[in-house]
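Just one protein chain is left out here, and the rest sit where they should.
On to chain A.
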Amino acid sequence: MEKGLNRYEIKRYSRHLLLPQLGVIGQQKINQGKVLIVGAGGLGCPAALYLTSSGVGTIGIVDYDVVELDNLHRQILHRENKLGTPKYNVATRYLLNDACVLCKKPLISGSALRFEGQLTVYNCNNGPCYRCLFPTPPPPETVTNCSDGGVLGVVPGIIGLNQALEAIKILTGLQPAYSQRMLLFDASSGSYHVFKLRNRRPTCPLCGDNPTIHELQDYVQFCKASATDKARQIELLTPEERISVDDYKKIYDEGQNHVLLDVREEVEYNICRLPQSINIHQYLITNDLLSILNQIVLQYMIKLKQNPIYVVCHHGNDSQKAIKRLQEIISDWEQNIIYKDIEGGLDYWAKIVDNEFPEY
């Protein structure tokens, strides 16, 4: 800190130096600052850009996911030729929170989904940690990730830049805006809401007055979910109730009369679909919609007698849930229908059977 900025640094950071809140001392703190960016994705990429150009001395970037084409609309540091290079979720948030509390570091936590973004600074200025707010992880089935729910690329960008801003303020000793506060950004209405959060919990097992957590834990087990943004594979049905994409391909190629029910959302169906499939979103399969189901049954009756109804979705999970629902709803009045789930869904179809079929 004794040594001043050199001529180049003065020129390079002059606009920062002119800010009374930063000045030479503030810039020196930035230059000596260390920031770890976890996840070089939609949030981490823009944050890294600005932290670097602001002169942060040491930046670490951690990521174990792979750069994929369907992520490039928001992960702006990657180019198409870097696809396949090794590149997050609920378990990661608890892991980072615990690591930050144990190492006495502030955590600038951002997230984005669809048209919404959120940002909170945890474990800073005696504010709450993530566990104070969320002592219990959410049930895995209630967590939507970007690969299922979609995200407008600019939204994590905006949140990521706000994270970089908070990092700069904390490094220079300015007050962060979102400690014990949550920023909610809604891209649809362009509105920013800031909410006051609870105080640090004296009973928090991690940052409370008598902590019981002194080291990192098994977070995947704690959250009962995998740490990545990838779709999980579930098995609700018996092997007899499922069919491989290869076997379905034979039925498809032979032109066998059959009914193919696609239970994805309409937006997904519009992206790509198998010919002749009928689209009914799985959550619309309710008692109230028996009339729609009647149509399927009608087609089923006309086209074939003993062939099953094939059910398909994106990854082969929702289709199994849909079959369970169909079995429950229809069994009362029509017990002879056999359903077959297409294992791995359209994802496997594209990977194994038809390389020309779009992946998303």
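Worth a mention:
Just so it is clear, a residue touches a chain if its C-beta (ideal position, glycine included) is under 8 Å from a C-beta of that chain, and two chains touch if they have at least 3 such contacts; residues count from 1.
We adopt the following convention: contacts and distances are computed from a predicted model.
Of the candidates "Ubiquitin-related modifier 1 homolog", "Protein NPG1", "Signal peptidase complex subunit 2" or "superoxide dismutase", the chain left out of this view carries the UniProt protein name "Ubiquitin-related modifier 1 homolog".
From the options A:Q175, A:S188 or A:Q221, the residue with contact to the chain not on display is A:S188.
When you scan A:Q118, A:N257, A:N279 or A:N307 for touch with the missing chain, the hit is A:Q118.
When the whole complex is considered, the residue among A:R15, A:K196 or A:H214 that touches the unshown chain is A:K196.
Not every partner is drawn; the one left out touches chain A at residues 39, 41-44, 88-90, 93, 110-118, 133-139, 141-146, 149, 151, 156, 182, 184, 186, 188-189, 191, 193-199, 229, 265, 281, 283-284, 286.
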